[in-house]
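Up next, chain A:
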Amino acid sequence: MEALMEILENLHPEIDFNTCDTLIDDNLIDSFDIVTIISEINEEYDVVIPAEEIVPENFNSAKALYALIQKLEDE
Partner candidate 1 sequence: MLFTDYSFIGFLAVVFILYYTLPKKCQWPFLLVASYVFYFIASPSYLIFIAATTVSTYLVSLKLDKLETIQKEWIREHKGQISREEKKEYKAGIKAKKWKWLLVCLFFNLGILAVLKYTNFTIANINGLLQAFHSDRQLSFLNLVLPMGISFYTFQTMGYIIDVYRGTSTAEKNPFKLALFVSFFPQLVQGPISRFNDLAKSLFEVHYFDPKVVSYGLYRILWGYFKKVVVADRILTAVNAIIQNPDTYQGGFVFVGMMFYAFELYADFTGGIDITIGIAQTMGITVTENFRRPYFSKNIKEYWNRWHITMGTWFTDYIFYPISVCKPMLKFSKFSRNTFGEKIGKRVPVYLSSFVVWFTTGIWHGASWNFIVWGLMNFVVIMISEELEPLYRKFHARFDVKGKAWYGVFEIVRTILLMSAIRMFDCYRDVPLTFKMYGNMFTHFDIRALNAEAFLGLGLSGADYLLLFICLLVILSVSILQERRGSVRDMIFASGAAWKYVVFGVLMLIVIVFGAYGIGYDQSQFIYNQF
Partner candidate 2 sequence: MKNKIAKRAAALAVFIIVMLIALYLLQKLMMPKYMSDIPEGAMVEEYYQETTDHEVLFVGDCEVYENFSPITLYEDYGITSYIRGSAQQLTWQSYYLLEDALRYETPKVVVFNVLAMKYNEPQSEAYNRMSIDGMKMSSSKIGAIQASMTEEEHMLDYIFPILRYHSRWSDLSAEDVKYMFHKDKVSHNGYYMRVDVRPVDGFPEPEKLSDYTLGDKAMEYLDKMRELCEENGIELVLVKSPSLYPYWYDEWDEQITDYAQEYGLDYFNYEKLAPEIGIDYNTDTYDAGLHLNLSGAEKLSRYFGEYLTENYDLTDYRDDPEYAEVYAEKIRFYDEMREAQYKELEEYGEIISF
């Protein structure tokens, strides 16, 4: 979780990722950010987030994103 928070905060220092759960809905992060995040997660956790998992529910908050990573790691 910490590594993920670091990735996110590096990208958007102005957003509080601990509390925010409308990252997509409020257009706080865009498609470029998402791709960057995915490629960094790929390096950090060695999981590939497939395109079909790029939906608002998975990217609206850091928590949801972490849950996704865990799910993918499990498979």
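In this section, a residue touches a chain if its C-beta (ideal position, glycine included) is under 8 Å from a C-beta of that chain, and two chains touch if they have at least 3 such contacts; residues count from 1.
Per the selection procedure, all candidates are chains of the complex that A comes from, given by their letters.
Quantities reported herein were computed from a predicted structural model and do not represent experimental measurements.
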Which touches chain A in this complex, 1 or 2?
1
Residues of chain A touching candidate 1 in the complex
27, 30-32, 34-36, 38-39, 42-43, 48-52, 54-55, 75
